[in-house]
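Structure incoming, see below.
One protein chain is absent from this view; the other protein chains keep their places.
Moving on, here comes chain A:
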Amino acid sequence: MKIWSSEHVFGHPWDTVIKAAMRKYPNPMNPGVVGVDVLERSVDGRGRLHSHRLLSTEWGLPSLVKAILGTSRTLTYIKEHSVVDPVEKKMELCSTNITLTNLVSVNERLVYTPHPENPEMTVLQQEAVITVKGLSLGSYLESLMANTISSNAKKDLGVSFVEVRGKRMDPRRLSSPGSWVEGSALVRQRLLMESRLPSSPAELMERAWMCGRKLLYKFKGWAAIEWIIEHSESAVS
């Protein structure tokens, strides 16, 4: 399911943009990227350069949480495959997460080509697909809400009563609410409980979504490239 796509035009020629793209990290727009390695690199029979890279990113969790979890468990790894065709002047880059894959997959594709009308400019087309595993994002959010509201009313809510129309009632008697008033009181109680004691699978899924959102911010990838170009104008010949 495609979630996000955009196009950006750089005011620089293709060669300049590509040189910056190959040296993208570190940059201040992506502080979460803490490690980059080239795993494999080769030129194919058509003269195109293939690179396989491994990125490690930090979630940006508070240091207390990191201390509890252990630093290595807060790292997310991403693999990247890029192809640079110097004759056709096209660079294509695809990346996907290789950890947290049981929860979420974030797939990104970037294509850099010269602007069709102006060779001094470069077009970046970018698209990202985020899939919460097993569900589309919309239906995941729906089911999360549905589960919160319709969770088993027969369970002990941890309170000894529910207040309905000023009367204290045993919540277990409301497991099959006879009226919408009783039902909504139950729902309110449950939601209150849920907000204080989030269930772990739901919280984990939300964390995965937050992780995906942080990666979304990284999708303003053009801003990082512009910064690299600006800060290495003298080095880029």
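Please note the rule applied: contacts are C-beta pairs under 8 Å (C-beta built on N, C-alpha and C of every residue); 3 or more make two chains touch, one makes a residue touch a chain; residues count from 1.
Simple rule for what comes next: contacts and distances are computed from a predicted model.
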Among "TP53-regulated inhibitor of apoptosis 1", "Presenilin", "Small ribosomal subunit protein uS10 domain-containing protein" or "V-type proton ATPase subunit", UniProt-listed name of the chain not shown: "TP53-regulated inhibitor of apoptosis 1"
Residue among A:L49, A:C94, A:V111 or A:V129 touching the omitted chain: A:L49
Touching residues (missing chain, whole complex) on chain A: 15, 18-19, 22-23, 25-26, 33-41, 43, 47, 49, 52, 54, 56, 72, 77, 79, 84, 86-87, 98-99, 236-237
